[in-house]
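What follows is a single structure, and I will ask about it in a moment.
A protein chain is absent from this complex, but the other protein chains hold their places.
Chain IDs A, B and C follow the sequence of writing; residue 1 opens each chain.
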Amino acid sequence: MKLIYEQSVAGRPGVKLPAADVPRAADLPAGLLRDEPAGLPEVSELDVVRHYTNLSRRNFSVDTNFYPLGSCTMKYNAKVLENAAGLFSPYHPMTALLPTGERFSQGSLGMLHELGRWLAEITGMDEVTTQPLAGAHGEMTGIMLIAAYHKAKGNRKKYVVVPDSSHGTNPASAAMVGYEIITVPTAPYGDMDLELFRQAMNDEVAAVMMTCPNTLGLFNPHIREIADIAHAHDALMYYDGANLNAILGKVRPGDVGFDVIHVNLHKTFGTPHGGGGPGSGPVGVKTSLVPFLPMPRIVKKDDDSYALETDRPASIGRTANFFGNFGVMVKAFAYMAMLGREGLIQVSEQAVLNANYIMSQLKDYYDLPYDQTCMHECVFSAGKQLRHGVHAIDIAKYLIDRGYHPPTVYFPLIVKDAIMIEPTETESKATMDAFIAVMREAAAAAEKDPEALHTAPVSMPVSRLDETKAAREQNVCHMKW
Amino acid sequence: MKLIYEQSVAGRPGVKLPAADVPRAADLPAGLLRDEPAGLPEVSELDVVRHYTNLSRRNFSVDTNFYPLGSCTMKYNAKVLENAAGLFSPYHPMTALLPTGERFSQGSLGMLHELGRWLAEITGMDEVTTQPLAGAHGEMTGIMLIAAYHKAKGNRKKYVVVPDSSHGTNPASAAMVGYEIITVPTAPYGDMDLELFRQAMNDEVAAVMMTCPNTLGLFNPHIREIADIAHAHDALMYYDGANLNAILGKVRPGDVGFDVIHVNLHKTFGTPHGGGGPGSGPVGVKTSLVPFLPMPRIVKKDDDSYALETDRPASIGRTANFFGNFGVMVKAFAYMAMLGREGLIQVSEQAVLNANYIMSQLKDYYDLPYDQTCMHECVFSAGKQLRHGVHAIDIAKYLIDRGYHPPTVYFPLIVKDAIMIEPTETESKATMDAFIAVMREAAAAAEKDPEALHTAPVSMPVSRLDETKAAREQNVCHMKW
Amino acid sequence: MSDSHYCPNTPDEIREMLAAIGVASVEELFAPIPAELRASSFDLPEGMSEFELFQRMQSLAGQNAQGMTNFIGGGYYDHIIPAVVDHLSGRAEFYTAYTPYQPECSQGTLQALFEYQTAICRLTGMEVANASLYDGATALAEAAMMALRVTNRNRLVMDGGVSPFTRQVVRTYLDNLDVEIVEIAPQQGGTDRAALLAALDDQTAAVLVQNPNFFGTLDDLTGLADAAHAKGALLVASVYPISLGLVQSPGAMGADIVVGDGQSLGNPLSFGGPSFGFIATTKKYIRNLPGRIIGETVDKEGRRGFVLTLQAREQHIKRHKATSNICSNQSLCALRGLIFLASIGKQGFAELARLNHDKAEFAKSTLAAINGVTVVNRGATFNEFTLALPKNADEVVAKLLQSHTAAGVPLAAYYPGMENCLVVTVTEKRTKDEILALARELERAL
Partner (left out) sequence: MSDSHYCPNTPDEIREMLAAIGVASVEELFAPIPAELRASSFDLPEGMSEFELFQRMQSLAGQNAQGMTNFIGGGYYDHIIPAVVDHLSGRAEFYTAYTPYQPECSQGTLQALFEYQTAICRLTGMEVANASLYDGATALAEAAMMALRVTNRNRLVMDGGVSPFTRQVVRTYLDNLDVEIVEIAPQQGGTDRAALLAALDDQTAAVLVQNPNFFGTLDDLTGLADAAHAKGALLVASVYPISLGLVQSPGAMGADIVVGDGQSLGNPLSFGGPSFGFIATTKKYIRNLPGRIIGETVDKEGRRGFVLTLQAREQHIKRHKATSNICSNQSLCALRGLIFLASIGKQGFAELARLNHDKAEFAKSTLAAINGVTVVNRGATFNEFTLALPKNADEVVAKLLQSHTAAGVPLAAYYPGMENCLVVTVTEKRTKDEILALARELERAL
């Protein structure tokens, strides 16, 4: 499809603006005046509508395709959540920051406060900040809180420990806050090697970052022992909430020794992923870290009204301008309110059931490097297929031609040609059975006709793209240089 | 794609309903109780969403494709109109019919009244009823008004005259009201043959129904003469508003001798066509017909408030339960308010310009049986292509493969293998040029490779369908007989 | 020339196009229209921007009373609409398409309407349904005309329990035809069965009834169907679709043609429209059905597909000999109905009807406990019931309207002699608290 810029015709008028009801002001001084209008498209409203409607049709999405993208929890996003978020669209965040402004924003502040209380209960934490704008932002915020904790105590800390199965955001977030990274390998049983971990720990370790269940989809039964070892060094335990969907009502990170957690609302709490965002990454902490939480804090007063607290001298400050990705949080709040206690427990039970079902139906067809009961996702390897020259990516592309969004491939890095499948609780057995059949077909095709897999996909607007050319030419903007 | 019923799994729960907050009532008597629940689908919300989202993707539409379907005025439907209609969704029509209820419905009644005033001004009529639910419904209402007029005057009338180029709804509507039809042929110059018309007229003719410009896209310059002849027999002139998009601000049917008009709001006033409806067909009349308009009438009182008038003894009664397709009328009202006087004139000017442009660019490639300046649409014949065994339908199917919704084909019936193209004013020259190129390609293909046209379309989920089988088997419901 | 982005061509493009056509100006294209036929006036307001427009529309909508608590029905009902209905019917490919004349690029609409027809058959217990009509009232009028065609008779017996608005529509439709309509006055909110049976004769094409009727009363139509059939007449039943989650299907009761208004299935109140009418019948009458019908077939490769079928009945082919003048249907509203039914589902639909019934029965007993208030209906009701008040119902309703409670539909305007009577509607959206508040307000007003 042509770019919108390529459809531009000089002089074609855009959306009509309101007529000016005030006099035209004097021009800006010459040095401040733009010399020519920015090169935006000149297209009609119909052009815009047809272009972006047709562009949208070039995406797979949860609403059109099964999307078992491991580690991303691509569950169905209830439509009522979109409508609920729309109810809050006219409210300006500055209103609450004006003198006496809180009383004009009780609905918004109350929602945020209650969301925080619920998240604290779900994660077993004491308090929650809703300011972080995404999971990785939450991680960074959490590590900043840990740094502030150590600074306040006068601890001299230098390292953050992560398992080699961790998400890349974990070490990256810790590095953003100035820590060096110690990576601990995974033991053959699929968890961070306990002995190597013990050896790695020292008094300069600020935090241990764990995903639990981890990126292999496995729950680490030694988690409390790990926490005890960390705490013995006054290192804090950081819980990466990416996989929280597995354990709602089953395990609370705060109960088992974690001190800080971020929650990906767009994963666990059913807000749509938006083609890459916006997400939302509230952070929960234990009491010892509460003084350091970002400002402003939303507090409930004795008269049940909500207020903003800004006088918090130990606070790390602000991690975003206002109150976080509010619209995303409205959806997550509504999701929790709608499902309720039993519904949320059921989410995890069914997510785990679905993942184990897929694992059971595919383990005869694909290598399963860690053959154990999994949690909400299972990780295969295309090892068997590699013998025929077929890689995980080839399986992925075959699935595209069959109408399935591929699972996550090549992650976690510790599994050769990993295929990481997370069906989520919102998919039915019928959908999974159809997917399983196609995955088995792919395995059969890998043996019989590997070339067909190499040329997939053939049914999309484009076939496999030349990524090297893209990286070399760095053509990231439609413009004459 | 599977039917939604074929995705049903016994016991799969649907959307959750509110909990009962009242006691369970006693059962209905046995004879009234349904013996088993209706066989509706048992599917999840995700199933519903994925199914209908994917079904929608099997349609061409204005928002995805150029859709020059002649006589249907498939213009772009501004998105703000959808939002505007949503503002009125909570209001119950019975409210206005309750004692003192009008004062609780002033917004809705006021909108309808103003819409009627604008339509009267646009069409040159004296009053308008907004009750008819579609164009054909408006036609029937109009003919009923004419019948009531004649009845009140004691006229004995038996016939309605239509040209052979008329829409099928014209004779059908007249027949619904009990009239017999006299059909007048079209003269070689593309209009109803004036002499034959004069001969056909007699004192038993109740009405003459004209579309002007007619279905050949031609404006009849003799329209006033026709009206004079009709009126001489006390026959009333009915204006089929299907082609009103051509003459906004240029001609007012009421000025040139028409007594009754219906307006297709979904054509001329930009409300979406909905895959076949809902439309809306307000009817305008001259003063002589006002006493017969359907009830209730919305009137503006001296204090500028709006009220319902039900004491109208001469009224034909009701043609629908309430006030017509209100939501559609909100969109049309908003459309008119947004475009305004100049904008509406521009609509017709650009619609006519676009149609003449396409005509000029294709007349060397397709037969043009009536080679004159057209109004908002132009009618070709596939006569040239027929010599190679290629029919209008083959051209249509070729266009589908190229991403264009076909023009109307085989209508009007008086043109052999008609191809009726109505671009509308919302399409740009760029879009039309691309369409013109493909139409020329089709003409070339008809000469060089007619077989390729016979097998089109090949790019859709289905190829040409067996209509005979459908009519023979009459499988119109997924059910075991 | 253009300052509207709805007419996108630029002055340069317009010049190019005029040159290609070979005229000097757009005005020249209007030359075929003689000067004396030109518009004498076109006095309309100036246009405005989208932003100003939306503000104006908000202001207009705001001139309706806000936050009305609806205990009114009368043909339109305030039911839950799951969010998916708006989202899916709001897919541009559905709502900006037109009638699926070209089936290959319209399978979305066609399959959906086929599924809709199936849903209507299953709800009503009938064999065939069309792709929708305008609304419930015109559907009954079309059904009446269909019965006249099928039987080749010219007399109709219409029960007075049919909505007075709908009866008026039927009368208006038939007014110019040689058809006699006998109306049977209702008794105590129900059908005067004896009078109705007595009115049947061998020129009667059909008996037209509504179930539940305008008073909310339910009737077992079985005997009526038998009696009509014995005279060679058809039974035409207009039904309230939500009731079909609980009430025996009209098909099982012997109806020959079933119609109704689909508003309650996923279409907003929207001040009375758009909604859709449904019509269903038995297979033998399929060629007499008005409107569009979708049929299943296969393509050249044997793949299943759907098409408009039996078009030879229709006006664009048969012209004045068509079964109806109908051209459009209410496709998008029917689609909403289908999505509503699919998302509520089989068990949910039964529960929904039960919830309506339970709420209405609770309201009925609560309101009937007020001093001087009695229930008019004999026998069972669904969702609506009729109360006799100790004073004029018009006054009571007007009074309660002031506190934004629409307490019900008073019958004075529609049934002479029932000036004290009020039809109260209770859907699943009305809470116990709202019902109790209505009782308190009503008691205060009496």
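Everything that follows uses one rule, which is that a residue touches a chain if its C-beta (ideal position, glycine included) is under 8 Å from a C-beta of that chain, and two chains touch if they have at least 3 such contacts.
What you see is a predicted model; the values in this text were computed from it and never measured.
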Touch with the omitted chain, as defined above, among A:Val128, A:Val177 or A:Ala230: A:Val177
Residue among A:Met192, A:Val290 or A:Ala396 that touches the chain left out of view: A:Ala396
Chain B, residues in touch with the chain not shown (by the definition above): 9-19, 43-47, 49, 53, 78-80, 82-83
Chain C residues touching the omitted chain (full complex): 5, 50-51, 54, 80, 82-83, 87, 90, 92, 345, 429
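By our rule, only the chains that are shown with their structure count from here on.
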Of B-C and A-C, pair with higher C-beta contact tally: B-C
Cα-centroid distance, chain A relative to chain B, in whole angstrom: 48
Between chain C and chain A, distance of the C-alpha-averaged centres to the nearest whole Å: 46
Centre-of-Cα separation between chain C and chain B, whole angstrom: 19
Contacts with two or more other chains, residues of chain C listed in rising order: 2, 4, 6, 8-9, 13, 47-50, 82, 84, 87, 92
Chain B, residues touching no fewer than two other chains: 12, 45, 49, 53, 57, 62-65, 76, 78, 426-429
